[in-house]
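Every protein chain but one is kept in place in this view of the complex.
Order of writing sets the chain letters: A, B, C and D. Residues in each chain are counted from 1.
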Amino acid sequence: MLRLEDLSVRFGGLTAVNTVSLSVGSHEVVGLVGPNGAGKTTLFNAVSGLVKPSSGRILFDSVDMLRTPLHRRARMGIGRTFQVPQPMHELTVRENLIVAQRFGTGAVDARKIDEVLDFTNLTDKAERHAATELALTELKALEVAKALATNPKLLMLDEVLAGLETNGKRRFMGMLKELHEKFAVGILIIEHDIETISNLCHRVAVLNFGELIADGTPDEVFRDPEVMKSYTGASDA
Amino acid sequence: MYVSKTGLAVIAAAYVAVPLLLGSNNYVMSLIVAAMIIGGIALAWALLGNLGGMVSFGHSAFFGVGAYVSALLTMKAGMPIFAAMLLGGVGAVVASLVMLPVLRLKGPYFALAILAYAHIFKIIATEWSSVTGGSAGLASVPRFPELMGFDLSGKTGSYLIILTVLLAFVAAYRAIRASHYGIALRAMHDSEDATRVVGVNSTLLKALMLFVSAFMTGVVGAFNVHYINFLEPDYAFSGLWVTLPIVAAIFGGYRTILGPLVGAVTVYLVDQLIFKSLIPSGHQLVLGALLVAMIIFSPGGLMPLLRKDSRRKHAAA
Amino acid sequence: MSELILQALYSGVLQGGSYALIALGLALVFGTMKVINLAHGELVLLAAYMAYMVESKLGLSPLFAIPLALVLVCTCAVLVYFLVSLIRKDRELNSLILTYGIGIILTNAVLLIWSADVRSTSSAWFQDAVVVGPFYSMRSELLFFVVASVLMAGLWWWLSRSWYGRAVRAVSSNRDAAKLMGINPRTTEIVSFVVAGILASFAGVAIFSYGVIQPAFGHALTVKAFIITVLAGIGSIPGVMVGGLLLGIAEALTVTLASSALQELVGMALFLLVLFLMPNGLFGAKARRG
Amino acid sequence: MLEIANVRAGYGAINILWDLSISVPTGQLTTIIGPNGAGKTTLLRAIMGLVPLSQGSIRLNGQPLDGSSTWHMLERGVAMIPEGRMIFKDMTIEENLMLGAFPKAHRAASQANCDKAYAMFPRLHERRTQLAGTLSGGEAQMLAMARGLMSDPKLLIIDEPSLGLAPVVVNELFEILARLKEEGRTIVLVEQNTHKAVGVADQVYLMQSGKVVLSQPAAEVSLEALHELYFAR
Partner (left out) sequence: EELLVGAEIPLTGSLARVGSGMNEGISVAVEVFNKTNGKHTIKVITADDESAPAKAIAAVEKLAGQGVVAITGGYGSNNIGPASDAANKLGLPYITSGGVDDSLTERGIKTFFRINNTAGYRKAMVGLLADMKVKSASVIYSTKEATADLAKDVQKELTATGMTVGMHAFDPAITDFKPIINKIRLQDKSEVILMAGYENDYVGILRAAKVLKPDVKAMIGVWSLATPKMVADFPDLMPSVYGTALLPFPAEFKSADGKLFADAYKKLYNKEPDYLGQFGYVQSMILFEAIARAADKGTLKKGGVAEELAKTDRETLIGRVRFNDKGDNINFVHRMGQHQNGKIAIVWPSDAATGKMNFPGVPW
């Protein structure tokens, strides 16, 4: 469904993403891991259209995304969350979802919105104002809910589990699994916690200094000493 | 569209009671008409601010272009006034097309860029004298016609025209705000990226709001020129067409639909009827003080204040 | 022809210096609080009227008005700050209206006190020609250009090198975080307003000594200052200098090479052009990631 | 060193902290854990004076801390390391760090402390002149940490420092915390990584819905029992 071919993103002299080739199938859950500053978020930004690739191609359902404007990518089925939550400030939680649904899918379906609210545990926060009345974790849930409301084929999640308590983390992971099955979406997820990734993902891609250094099943990847060195600093893990 | 009982009563009063009660007093009627002209621009300005998230310092650009287009069409092409007024609005939209590049600017950058356009339009109107009459302007712009024996160019006639125009604006504004576009527009404030990644074409939406606002302002400008029957660049593009409406909109509450109208009528009438008789030559000073007090004590404007007040009364009752 | 152009450049530079001085106070407050003080032009004008009073009533050189102007204008500036700081919601927009209201009050107060007459210095010393090679100017223009340059350089040094400058930028970037760093945002903001008042005082006396003042003049000053601030890019002092000079030179060249009626047109067109090509102004920070 | 007694605080009409008492002894690391939305961040902000108290008191070495302004905290030796979003986005990394040493007393040592910070997080040194707003999530978190140490604080208040950090950096981070404790600093740590937090802590508090529901020396804490409490919601 999503295919990156030799994708590079440069900021001035810094190459944040360096000739990365990667694909995500339509029913796959793929983990994207790597040390801080490896270029994971930048890769998301390139796919969703917030930064311009310096070279390489992004194909979604075999359509070249280079000339596709940002807002149309959402309609085509690319949904994403932000690492630093970015709610639509002036709206309530529900209105956030209405906008996402109306403009991401072209139609409004109140039932589906209730479903998403319920799914992300936001039902009792639905009428709250997003900007000022939510805690960080609730904002993260809203990020996911917004992406879901656009009815995506590919969901890109940027550290949505970070900062969650153990219990909440488990719940959220259960939710993601369910989501994958129920809504049949492909998922590309950034996370630092190896356990979470192994638990969730069919495949793991590892970025280091912008380069793709491994791509395989969690077992394969997390056994790779090079990966583990860059990632945990311990070669024995 | 839903209109409440009080709303209907107010509309009926505006159409019937005001002309009957005040129609014979030319002075008060001309103050009311002038206030409604300001109110119309204030409404258009507030629409752009509230829905589009854009503060403009250059609405005089649309006002002036609308006025010139309508005046020239009636004078040189002999077009009927009401058609020309609509085309005045269209002319303002066309003028706003050249402003599209500034849509990607934010906050004060946008506000000032629009002001720059207003200046440029004014200079063009001054220099292009073969068409616009240059700085001497256009005198004897056609006045409103008679309709079924009723002279629309009189105070009452003009009042009814501008009232109808304003009601149409209010209806349009309400329709837009209630639609999904309205919510999406509100969403864009401060969170444009977030809104775009869920599929909102923010540039297009903002452009549409600019067009709507420009159209409304242009029509008001066209109305004004046929009402005053005189036009020159300094007047058509005067800064007053920006500052007074902004004051009115903020005063009434620019986040509400009726706020700008209520604000315009209140500010204008109170200023002219009360302050002016208190301090003849410095009454604007009081206006300034009022603004300052308003921002500090009720930043949401008059409308929320009134509503809060009536709610309190209800609660007490 | 070349003599014409040289003189135009020279005039433009001098004029630009005075534009920059007027704009600087506005830019400083804008950079600190994201507040556009629409009464800034009126503050400048107030200082100019102080100069008028000192000259016409005391018979002294307008330069002696500077201390008086400093006291009055800085007091007014701090007053504006206190009013602005009372705003709780939507500061960016509401402060616009608030300061606009203050501008109206000041303009009308000036009108009531000094009437609508046109005023300017009557001291010939200021207006005497200073001729350096092919360059002609009034003595006061040159004098205040030097004063403006010194003030700007000093301010720039202060803001970019001193701890206070860091504090200013920290407060405008993230108020709560700045508090955690031990910065009292209110002190910082007041100091900005006071410095803006100082700049306005000098600018006002300068205007009186080479130009003409009128009560309604303040608003035009604000608009010019505002344009330069935006041209410069938020909070950039070198930007204000370059923006002012650019505007001054562009205006003078238009008058010389085309028609003087187009001067304002070219100023505005230049402004739009810079914004189109550099949406964050000449020296504004790069567009940021969300 | 820090005594929090009977504190109530919240945002406007919403009260978050309910009669909360915590005591932080000198030279020890006290960790506060608890589910999301328990009010941990709110508590830390209340200590720093960013959230007003509606009841109770906070004392530092016997002197009242509440009522004194946030910007006096650094002078009194209290520094907060907030979550990574509270950086100065439009300033460079180096400028961010320097601001950590803003109070006059610390300015002299600022250059030396800056070098120490770079040694701790080499990544920041590489990016010295990059605008903080363009940093990656983890880099911003490192910056917040480094900046908090610029003033050599006696009491450190840290909010979820491991958030968004890669495992290798998390390990380093806890080493740093252990070292800071050895240096004799008093630390209040809020963390979701319970396992690691309890590992370095001397005393553990568990917060739920704005109240302390458990207080134990770290050595006695059984993680199982703790998690039991979590699930008991």
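Assorted remarks:
Assume a residue touches a chain if its C-beta (ideal position, glycine included) is under 8 Å from a C-beta of that chain, and two chains touch if they have at least 3 such contacts.
All values derive from a computational prediction rather than experimental measurement.
Just so you know, the chain we are not showing touches B, C across the whole complex. Per the touch definition above, the residue from B:Ala14, B:Ile37, B:Met209 or B:Ala248 contacting the chain not shown is B:Ile37. Check C:Gln7, C:Ser61 or C:Ser149 against the missing chain and you find that the one touching it is C:Gln7. For the chain left out of this panel, the touching residue among B:Gly66, B:Gly137, B:Gly157 or B:Gly182 is B:Gly137.
By the touch rule set out above, chain B reaches the unshown chain at residues 25-27, 29-31, 34, 37, 123, 126-127, 134-137, 139-140, 224, 228-230, 232, 234-235, 240, 272, 276, 280-284. Mapped onto chain C, the interface with the missing chain covers residues 3-4, 7-8, 11, 14-15, 108, 111, 115-120, 122, 124, 127, 129, 136-138, 210-212, 214-216, 220, 251-252, 255-256, 259-265.
Here, only the chains that are shown with their structure count from here on.
Distance between chain C and chain D, defined via averaged C-alpha coordinates, is recorded as 43 Å. Among the residues of chain C, those in touch with two or more other chains are 289-290. Multi-chain contact residues, meaning those touching two or more other chains, occur in chain B at positions 193-194. For chain D in complex with chain C, the residues that touch the partner chain are 48-50, 69-75, 79-80, 82, 86-91, 95, 98-100, 102-103, 107, 131, 133-134, 147, 151. Those residues of chain A that touch chain B in the complex are listed here as 48-50, 69-75, 79-80, 82, 86-91, 95-96, 98-100, 102-105, 108, 131, 146-147, 149-150. Put simply, chain D touches chain A in their complex at residues 34-37, 41, 83, 85, 123, 134-139, 141-142, 160, 163-172, 192, 194, 227, 230-231, 233.
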